[in-house]
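One protein chain is absent from this view; the other protein chains keep their places.
Our next item is chain A:
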Amino acid sequence: MAIAAQPQMPRVWRAETKPHKFCPGCGHGIVLKALGEAIDALDIQERTIFGCDIGCSLLSWDFFNLDTVQTHHGRTTPVLVGIKRARPELVVVSYMGDGGAYAIGAQHLVSSASRNDLVTIIVVNNTVYAMTGGQMAPTTLPGQKTETTPYGRDARLTGRPILGPELVAAIAPPGAYVARGSIANIVQLKNFIQKGLQNQLEGRGIAFIEALSSCPTNWHTNAAATWRFVEKEMTAYFPVGELRTPEEKPSGRFQEVPPYES
């Protein structure tokens, strides 16, 4: 009997730890596929260090055939910045959710962006704290029901969804690469992540990619409603595209000094 063709895994994926540990319908697998393909395309497996945060992202601690360190909530970027400063020849990827990036670890994100640290940060935005059971996140949409906003997020009391890439784009010096992709467009997402890695390889500055992602478990949605939420409702708040590229013309807004040059 013929065996059905298996979907192609990126070379850098670790087959022994597949199938992965994420819930059915979770976007993490798609983002990690895009990352895997980007690493394969650049042929940087041997010198890439993958760091994952607390929350669902930690389930990727044995995902790749990459040296990997799972850190604390919000602290992945400073650990990888520590590695990069000590061993500049390594390529470091800081992988986390929106809670880790924009709430508990926001000071690290802001500071790494303003220092133009040579780190590639990937933030998976699913609008909730998923591992802890679906509480409101910095990215929860107005009116969205979560465990801590059971009647819907009231923007007057709890603010509006944070715009992570826009934040980083506003403060990062020239040389930064900032983009927002989506699991709804994996080819584009892979290209963004690859450009983000390339930016680090070329020593230009920070790379920051947010990936719009899904959490049917905590959204309590079926497949159709999940895709509708990602493609319609999230995209309405979180526009997809590149916000900063290293090729951009000098804006005059910044003193144009490349990173690590005095």
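Convention: a residue touches a chain if its C-beta (ideal position, glycine included) is under 8 Å from a C-beta of that chain, and two chains touch if they have at least 3 such contacts; residues count from 1.
In this text, contacts and distances are computed from a predicted model.
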Unshown chain, UniProt name, "Protein-export membrane protein SecF", "NitT/TauT family transport system permease protein", "2-oxoglutarate oxidoreductase subunit KorA" or "Succinate dehydrogenase / fumarate reductase cytochrome b subunit"? "2-oxoglutarate oxidoreductase subunit KorA"
Among A:49, A:178 or A:193, the residue in touch with the chain that has been omitted: A:49
Per the whole complex, from A:78, A:138 or A:196 the residue touching the absent chain is A:78
Need a quick check: the contact residues on chain A for the chain that isn't drawn. 12, 14, 45-47, 49, 54, 58, 61-62, 64-72, 75, 78-87, 90, 107-108, 110-111
